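Encoded as C-alpha cells, here's the structure I'll be asking about.
Note that this complex is displayed minus one protein chain, with the remaining chains in position.
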Amino acid sequence: MKKLWAIVKLLILFIKELFISSYAVMLQIVRPRLQIRPGIFALKTELKSDWEITLLSCLICLTPGTLTINVSRDSRTLYIHAMDIEDANELSLQIKGTFERAIMEVTRP
Amino acid sequence: MMSTLLLLSLTILSFAIIGCMYRLLKGPSISDRIAALDTIGVLLLSMIAIICMLLKTYAYFDIILVIGILTFIGTTAFARYIERGVVIESGDDERNR
Partner (left out) sequence: MKAEMMSGIGEIIIGLIVLAGALISAISAFGLVRLPDVYLRSHAATKSATLGVLFILAGAFLYFAFYLDHISAKLLLGIVFVFITAPVAGHLNGRAAYISGVPLWERSVQDDWAVVLKKNKD
C-alpha cells in the first residue's frame, strides 16, 4: 500500500516537472535572442539496477531542459546535455533530490 | 464552433510540418534529419486524431498506433545505423565497439 502511494507520488512529480520544463523550453524558443549556455555534465548516480537507471534516464529526458546523452559502461555515471547550465553542481543536486529519491521510494522498501 | 477550432488546429499543424520539412531537407547532419522525421511522425499522429474527431469516426484509431510504432522503429534503426554502421548486430560486437 505504501508502495502504491510512492508510485502515485512519482507520477504526480513527473507530470508537474513535464509541464514546467515544456513551458521553460517553449519560452526559450520564442524569445527573440537566444540566451542559453548549453553543455554536457556528468551525474554520478546511486541507483544500481538497470530498471532504476532506465526509469531515471527516461524521466530526465522529459524534464527541465535536460537530455541523457550517454550512460557509462559500469552504469554509475549519466552524461546529461542541459539546455541552460547555470551551475552543474546545483543542477545535479536538484535531480538527485527529486527524482532519485522518488525512484528509491518506489523500488526500495 | 468546435469544427472551426479543429480546422484551425489542423492548419497550424500543417505549418508545423512545413517547418519540419525545412529542417529535413536542409539539416547539416543526418541526426538533424532523423529528429525532423521523428517530429513529423508525431505531428501526423495528432493530425489523424483531429481528423477522427472531425469525421466523428473511430475507424482510424489503429492508424494512430501504427504510425507511432513505425516512427519509433524508424528512429531507432536510423540512430543505430549512423552510430555503428549496421542496423542488426552480429554476435561479436564487443570487439569492434
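Chains here go by letter, A and B, matching the order in which they are written, and residues are numbered from 1 within each.
As a working rule, a residue touches a chain if its C-beta (ideal position, glycine included) is under 8 Å from a C-beta of that chain, and two chains touch if they have at least 3 such contacts.
It should be emphasised that the depicted structure is a prediction, and the values quoted were computed from it without experimental measurement.
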item	value
Contacts of chain B with the absent chain, listed as residue ranges	1-2, 4-6, 8-10, 12-13, 15-17, 19-20, 22-23, 29-32, 34-36, 38-39, 42-43, 45-46, 49-50, 52-53, 56, 58, 61-62, 64-65, 68-69, 71-72, 75-76, 79-80, 82-83
Contact footprint on chain A, counting only the chain that is left out	18-19, 21-22, 25-26, 29-30, 34, 36-42, 57-58, 61-62, 65, 67-70, 72, 79, 81, 83, 85, 88
